[in-house]
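Heads up, one of the protein chains got dropped from this complex, but the rest are sitting where they should.
Entry: subunit A
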Amino acid sequence: MGAQKTILQIDWLSIMLIALLIGFGWGNIYSTTLTSADANIFDFSAIYGKQILFIALGFLLVIVITSIEVKFYERFASIIYLLAILSLVGVLFFGKTIAGQTAWYSFGLFSIQPAEFVKAAVALAMAKYLSEIQVSLKLFKYQLKAFFIIAVPVGLIMLQPDAGSALIYASFILPMYREGLPHWYLTISISAAVLFVLTLKFGVIIVSVILILILVLAYILNKNKRKKLWKYLVIGLLGVGFSFSVSYIFNNVLLPHQQDRFEVLLSDQVDIKGSAFNLYQSQVAIGSGGLTGKGWLKGTQTQGKFVPEQHTDYIFSTVGEEWGFLGSSIIIILFACLILRLYYLAERQKSQFNRVFGYSVIGILFFHFFVNIAMVIGLFPTVGIPLPFFSYGGSGLWGFLILIFIFLKFDAKRSSLN
């Protein structure tokens, strides 16, 4: 199997979408980090210059990844996973601490964040495990083992501590669900999240009353299933119980800055000079963009550097300001198209290994896309995770390129024996 064939078989639509996102993303990084009018884009001491370097290295990385045999990934998935775990352990000892997080291996000029690469390793390990013939997620012991694969890196990342990166691993629910994880996992986690937010917003009494009313209504409407009254009672009790424990979780499990992030979204009175500063500045930038935006390099908020972390987590606010509603919608649609395209590719895989890996890619990509943009436009509490292909940073970019191009390689070779 020559490289020639891979080029022909690889999904060029996905690559085109990715190239568009990367190009557009770089344009926005340039705009946010531009310091003088006569800037040289290849100035590697500037952030936009470094990003060009990262993109170029990323291109090389893609070539390397797609040249490797598919079999290699499947065969060495466990070893790759172990190495990834080791890298997470190592960073706790040898890593560089930036802003309170020991998450970086420092190599002089730039640093590497292992957590960004571990995602791909976990995806491989998950694909490998779930595709084993005897494994069925309908059984509790296999569920436990699958969660264990996720739990190890999550635990190590939490030690850095980097809650945002750890949260990403929730996206593995998606491939697991596709492979037969019972519905109630999803139902319970979604219900818990909804109850948590509603209780914070409206208080425990109102939420409990509404929950009980809904259950009573459901019970009355389902007359033929009266036998299962105890089920309703259990659900009601658990729900109300959880609702009552929300304030405990909020005050004792969440850290103060995490509490702030919830309050910024849920409270009517926020301190726009304090905890809500980032979000407020971000919304001002996006909101003032209007329909067509203020023009590239012409955003007043972007050029004044009013939005903190605008070239990393808040990059989407630049899009909103300088490219307006049109530009922002195009980006959202591009992401949606890319994810749906990958979904289409995942579903056409013949091997379970490929499909699980594809679903992991979709899950991770979607999770980043969802959490990042929702945070920037004020729909989700602040979580420090980057927008794929847009946010500044080599590790993030490479992490995504690795994930997607391994999968594209799988897809290109899907019809070969497996």
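The criterion applied here is as follows: a contact is a pair of C-beta atoms (placed from the backbone, for glycine too) under 8 Å apart; a residue touches a chain by one contact, two chains touch by 3 or more; residues count from 1.
Definition applied: contacts and distances are computed from a predicted model.
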Listed names "Penicillin-binding protein 2", "NADH-quinone oxidoreductase subunit D", "Inactive transglutaminase family protein" or "Phosphate-import permease protein PhnE", matching UniProt entry of the absent chain: "Penicillin-binding protein 2"
Contact residue for the chain not shown (choose from A:Ala127, A:Ala163, A:Val356 or A:Ile373): A:Ile373
Option touching the unshown chain, where A:Gln283, A:Thr318, A:Gln349 or A:Thr382 are the choices: A:Gln283
Identified contact with the non-displayed chain, of A:Ser87, A:Ser328, A:Asn354 or A:Ser391: A:Ser328
Candidates A:Phe76, A:Phe147, A:Tyr177 or A:Tyr232 - the one touching the absent chain: A:Tyr177
Residues from subunit A at the interface with the omitted partner, ascending: 174, 177-178, 180, 183, 281, 283-291, 300-301, 303-306, 320, 324-325, 328-329, 332-333, 335-336, 339-340, 343, 347, 359, 362-363, 366, 369-370, 373-374, 377-379
